[in-house]
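Worksheet: the structure to be examined is printed underneath.
Removed from the display is one protein chain of the complex; every other protein chain stays in position.
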């Protein structure tokens, strides 16, 4: 199906709101406004100019479609955006619009702002998923289940330990996303070639970072893309954690295993008896698209001299798409884990078929492992 | 910037029209309508049912956003689409809606239809680019230029030969896209698990293919994804051909080389003197995103049993994005090549600085090579 | 495990022989020798020089490790190779060694030679796999099996149709590999910047192509990499076909389904009762690595001006690795398919559990589909 229809189907409405055109243009205008205000505070532009600019930086006043179209001629939507902003500001102040900055300063800062905001609902979904997994691990700390290696029955484990395994991965992925959000999403402010000459030694970059709640970088990072690469990689790692849960659910939900079922299994357009693991399928469909996008971002990191010709411009749509896919996968996984039905008697039946004799050693060992994870989490609250 | 803003900036309006939600839903409805009609022709459903269905298969009657949202519960937008279509058809005929088919039949066929239609303007742009390159090759068949290997001046070549080199690659890529369009984009019709049991031996798949102007496959191909992989690969190869042109233009347009300039160079938000190779940058920004997406499609080819859990559902958005990126790259390359300004005196100046003495051997050899390409193209008309 | 240990485990000895250092250096020397001979035939160098060169182009006379190490200083192993060859040739003829050519001419031609030779055993394995699949499809044309969509039991199909589905994909992939081998693997001969000035109008490129049994390109293709991209893509598509078979076998071989078993299932270092689908696992382990490598090759297609700085040099190791992985996957799939044990009674048992009543419509429809594939193959012999 088409891209938007897919997005709508996998649906993460709250994340989407942060990733829209409108949100993106609003973020760019917010950067221009705060930059003008901070420039005025240190005397780089008149306070009246900053006020006149800020008041015009409302997204409602801009024709977003037109900005997109006119951006083509410059390979940058900031050029028409600034032109429209300048035109909206009264004459004596026009020269102060976008003063001392460059397209990439605005766009990179806006991208980090948008990413930080989009990560909020994503992290909330992942945290709730973690809570649900912890509850499942606790509830099934003594539920034996046959373990399967290379998709063959191997030896018994417990479903609590399976959930704890999913949980540890999720927690690691969460830690990575939080680190990127708090330490790596940063303001960009260097001027045309990154020298900050136009700031006349004023700490505008630091102040901008504080105002926008983004990290302050050591240097402008126009062609130094570790931050963007880390964001992409942390999304890739989180998708790996979510995909593993969904993959396992589709396997355990197979008709012949039937050890788990989704809370609201999906129907089929042609087979009314089907109980499809629809949420898991959506999670896998999202995660499947992630690694290639991460590779694209990593491949684009070798950016030329003071501004890249192509590789930089390709980043933002890839990052937006990665956030969208992770957001959808996180929402669907939350629903999936929250609603998961565990068929304990079927697990016991499959163990019987395997010929298992209950085994205290297994329970005590698996309980110790699960307990370790749950205690660490409880302590971290 | 956001995804849609990027799309709007790189702009390929004609291609976009074929890739919209609306176009996709319309294509699915078209498949349902033609399938009903062909089923009626061979007696599988009553002719009145087919008529009643066809008349309701107008996209205007459907709430696309609702279809997207409701698709989540089934991991398929076809389920709510068919439900809405069924509800719209008068009672006695509802049982014949979507008869003998399955979600994937509709979606795969619609994807191929959409891809075929989106390829039309793409191929037109590529063909026009080829014509423009042929004209450049002819015009500059005797324009000497220093060749550069590993970005170091090496030995002289001609700009005509450079253009012919771009052209041969483009022609190869075009041949690949045409082959996929004509031979590989196919109807899908297998029913729930691909057995065609529901067709009672009737040649509905062949007739559907003829009606929709798509290839007829040997078998239903629900989890056999060579066709989709080939489509992705052919787009990847075409992006390689376009990216090479754009990469070379950015290099030749460098201030210090200045051998070519774009027809309408872009401006900068902070540096009025800049003459940015904006079209080339857009082409590179599109092409940069392609290989990772192709990898995602190839990685998703190992689909499970009779319908994949995740890998199939991930395909359509990736294919749509690939078509969009290629469409934008093709449009921008057409503009780029059509408007390219070649500074012959600067080429001569750079050769002088290198110390070149004009050389008949070079001209005769390069002319022979260019002539070979142009004659082959002329003969192929 | 380490790279070489992995290669040795997945093992495709015949393919490996064509991909060794020794084979690669031998191919480069073969190109130098034949080029000298063809240059002599058209009078570009003295016949005695060609003879003196050819006699020294035996790989035994070269220190391959030294050539590798010394290549670093030039980012090209051809520079030290040519130096050693020149040193080995008697003085009056040294000037004719490598005359009129450039490193990339030798390396690209050698890469195509090596690829063509490595494809021979790969195609043989794939063809034998196709024969084995055709036999399975015929043998099980009437073996009913439950079909599974999204890993849930759906409706019945036949195992013959499953095999025919695998076969059609394999045949498509084979056709793609054959096309690349016969039409796209080409000689390269352009001289330093691709102008062929040094050939003085002589048809050396055509003659070289004929002698080496490679295609003759329209132009030198130093930075036009469609051919290499197509080779990578065709390997990616073939890996998709093989991975699908192996994925399905691991699923059908699950303890709980047990419908197929590998001929010689693998053991475990800790669980003696395991019957692991070891061949399938090896095939999947190979195929898993392919899409990323294809993306790397596609991303490297935008090569700069007359010779790329990095992207070209990255190609050969990627292509060699792709051939190795496909070779191993093809060999293992041949063993897998050739030895596959089909448990017909288990298939029947799983259908009983589903509640199936044998259905003539299913058999006649599935038989017609399988028959179509087998007749097409029989006709193509």
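Lettered A, B and C in written order, each chain numbered from 1.
Keep in mind that, in the parts below, a contact is a pair of C-beta atoms (placed from the backbone, for glycine too) under 8 Å apart; a residue touches a chain by one contact, two chains touch by 3 or more.
This one's a predicted model, so the numbers in the text were calculated from it and none came from an experiment.
Engineer: With the full complex in mind, choose from A:192, A:277 or A:317 the residue touching the hidden chain.
Structural biologist: A:192
Engineer: If I consider the whole complex, including the chain that's not displayed, which of A:33, A:75 or A:282 touches that chain?
Structural biologist: A:75
Engineer: Among C:42, C:309, C:348 or C:368, single out the residue that touches the unshown chain.
Structural biologist: C:309
Engineer: Which listed residue, A:79, A:132, A:164 or A:253, touches the chain dropped from view?
Structural biologist: Selected residue, touching the omitted chain: A:164.
Engineer: Based on the whole complex, identify which of A:48, A:63, A:182 or A:359 touches the chain you can't see.
Structural biologist: Counting the whole complex, the residue in contact with the absent chain is A:359.
Engineer: Take the complete complex as the reference. Which residues in chain C touch the chain that isn't displayed?
Structural biologist: Touch with the absent chain occurs at residues 1-11, 19-21, 23-25, 64-65, 67-69, 71-79, 82, 98, 101-103, 106-107, 110-111, 114, 191-192, 246-247, 250, 264, 266-271, 276-289, 291-296, 299-300, 309-314, 316-318, 320-321, 324, 332.
Engineer: I need the residue numbers on chain B that touch the omitted chain, in ascending order.
Structural biologist: 148-155, 250-251, 253-257, 268, 271, 274-277, 281, 291-292, 295, 299, 350, 354
Engineer: Touching the absent chain: which residues on chain A qualify?
Structural biologist: Considering the whole complex, chain A reaches the absent chain at 75, 147-151, 154-158, 161, 164-166, 168-169, 172-173, 176, 191-197, 199-201, 217-221, 223-227, 229-230, 233, 236-237, 239-241, 243-244, 246-248, 251-252, 284, 287-288, 290-292, 294-296, 298-299, 301-309, 359, 361-362, 364-366, 368-369, 372-373, 376.
Here is the rule we go by: only the chains that are shown with their structure count from here on.
Engineer: Compute the centre of every chain as the mean of its C-alpha atoms, then state which one is farthest from the centre of chain A.
Structural biologist: With centres defined by C-alpha atoms, farthest from chain A sits C.
Engineer: Check each residue of chain B and list the ones that touch at least two other chains.
Structural biologist: Residues 75, 191-192, 246-247, 284, 287-288, 291-292, 294-296, 299, 309.
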